[in-house]
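Here the complex is missing one protein chain, while the rest keep their positions.
For reference, chains read A and B in written order, and residue numbers begin at 1 within each chain.
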Amino acid sequence: MIPIENFLVLSSILFSIGIYGVLARRNAVLIIMSVELMLQAVSINFIAFAVYLYPEQFTGLIFAIFVITIAAAEVGLALGIILRIFRNKGTSNVDEVDMLKW
Amino acid sequence: MVGMGEAWLIPAIPAAAFVILLLVGKYLPRRGDWLAIGAMAAAFVLFFAVLIDLLGEVGKPDFVGVTSSIEWVRFDLPSGLEFELRLGFFVDQLAVVMLAVVTFVTLMVMVYSTGYMKDDPRYGWYFAAISMFAAAMLALVLADNFLLLYAAWEGVGFGSYLLIGFWHEKRSAAEAAKKAFITTRIGDVGLLIGIILLWREAGTFDISEIFEFAEAGGYSTAYLTTAVLFLFAGAVGKSAQFPLHVWLPDAMEGPTPVSALIHAATMVVAGVYLVARLMPLFVVADPIALNIITAVGLTTVMMSATMGLVATDLKRVIAYSTINSLGLMMVALGSLSVSAAMLYLFAHGFFKALLFLAAGSVIHATDRQELSDLGGLARRMPVTAAVFAVGALSMAGIVPLAGFWAKDEILNVVGDSQNFVVYGFLMLSVFITALYMTRVVILTFLGEPGDREAHQHAHDAEPVMTLPLLLLAGLTVLAGFVVFDGVGEALGFPGGIGEFVFLEGPEAFHFPWDVAVLSTLSAVAGLVGGFYFWSGEAEPARRAGELFRPAYKILKRKFYMDDIYQWTIDRVVLAAGGVLAWFDRNVVNDTGVDGSAGLGVLAGYGMKFLETGKLPNYALAIVTGVIVLAIVFMAVRV
Partner (left out) sequence: MSYEEVIFYFVAAVTVLGALGVVLTRNVVHSALFLILALLAVAGVFILLSAEFLAIVQILIYGGAVTILILFVMMLTRVRDMPQALDGPQRPFAALAAGAFLVLSVLAALSSDWPGETREITVVPFREMGEALFRDWAVPFEVASLVLLVALIGAIVLARGEEGE
């Protein structure tokens, strides 16, 4: 059988790739996609812990469901915001949207 | 039956009147003067109730006075000590004398003021201020502990400030008010220090408890002497004794009724009253304290009397005569005679108020107060002239007016307990007093008018102003007779008023003919001398002035006291103030306050560039934070 560490390492890799994407990418849509990767890593962790360590409880699984739900909401909202910014400023690059400073 | 237990009402009623006048005074008919006068009349009536109650008690053995107090503040300290402040009023014979003078003179002055201040735009405020002053003064008289006494003492000073500066549009009045307040404050600081010193050892503010503590030897002699001298400093300020007398002549910038009330009958005698009230402490202290009081009093007497000779302002002459009288009272206190001082205070309250109010009538009628502008007014204002003459003769000490008996008693005790130098100087002061009182009467009411136009319009004042004058004149004539036991007994005082109030034993009032004759001779010599010098063209006075030119100049410049103080203020106080101001401006303000603010601005200016506004930078910061925290947690866990 597969030990739990395999899944944890996989989710760590996935999360780190997400971090890299969030930090390195300029385009807001690409950043959203990287965030999705990070959320996937979190879901893997939740489910792994649930089925290995606490099978009598469903907390991890149910949290994974909520993560997916919230992620859907977040994507919808974030893309709406990106569209709005694009219409107002003609760009969807986050480093060109820097009015909120001195 | 209202009695001594209700004595607190006497200051409370004018205080209530003050509050009402302050809040709604301008909506009241006649702007509320009737309320102030009514409150004062109520206090005067209450005084009789207290007096009658006291008469019933005073015969009992071991009677020292009645106190009624309430608990004000109380802490139980964790160390087990308890700290309690009581607030109360104390009535004894001494307080009753003061009550009589204060309530009666205030009432008279208020009635007089309805005429004198009639056209003043701040008529209502005037009565409010007088009520406030009277309340503070009465509380001062009745206070049974030092805290209340001090509070009332400052209240009196504040009332005086308001009233001297009543016409504050006039620069000299505003300056005089400031001068009076600051000068008396110097003494007040001494008073406060004295109170704190007394409290520190005794642990109480209650005056009678402090007496017991002192008499039981609770204070060392040197400590107590220091403390009472500080207390005396307060009296020096308030009672215009040398060297803090300079404010009183300037205080004449206030309305004349105010001068009569504050600077003759009530506030200035607060210092005398304070020393009299605390006499048991002075007795226990080193005798040097009493000698200092005598010396200060005597210096004051001689300086003021001589300055009175050359003053050219009607009110100022009377002001100097007031300082003169206050000095006399201090000399009496320095001779351990509370009774003589209080007798003089009692008589002085009436005749000095009379003098000021009569002078007020003159000023009211002529709008002049320089003696050179006055003259010959006896023909135009006979009533005023007559009552003024009565007051002046009383001040000069002519039989049988009140001033004579009181002054005689002082000379008497001084002759008994002091050396002949003091006695001789006092006798000389009697002569000088008579001299300048004669001078002021001649220059005001006799001779030729200095200003014909003003003289033409002068006439006696309306009845509301004349009536208080006549009442005070009557008392000036009669008040002195209280020294005779027969008079007192007829009025219902057991053993005579003299024994009841002023003099401790039946034989205490004595009337040695030598003193009486000598003082009368001095006074009469003064009168004759005054007529010789100043009647007609006043040629002898001018010649005398030229003959003693340097002395005349010194007197004119008021012994250079004002110049010395001015020099001190300019060169010492303001210089030191300049240094402090420089320190405050440059170090405290520029470096301390502005500097730290500037540092903040600078730091903020530098730090704002950290905020790029770019999302990736923020995200990187967040991730860095997470990583650092993770490292920390792992390091701690391992």
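Some notes on this structure:
Keep in mind that, in the parts below, contacts are C-beta pairs under 8 Å (C-beta built on N, C-alpha and C of every residue); 3 or more make two chains touch, one makes a residue touch a chain.
Here the structure is a predicted model, which is why all the values come from computation and not from measurement.
Residues of subunit B in contact with the chain left out of this view: 616-617, 620, 623-624, 626-627, 630-631, 634. In the full complex, subunit A touches the omitted chain through residues 1-10, 12-27, 29-30, 32-34, 36-37, 40, 43-44, 47-48, 50-55, 58, 61-62, 64-66, 68-77, 79-84, 86-87, 91-93, 95.
Here is the rule we go by: only the chains that are shown with their structure count from here on.
With each centre defined as the average position of its C-alpha atoms, the distance from subunit A to subunit B rounds to 86 Å. The part of subunit B that touches subunit A in the complex is made up of residues 608-609, 611-616, 619-620, 623.
Subunit A contributes residues 19, 22-23, 26, 94-95, 97-102 to its touches with subunit B in the complex.
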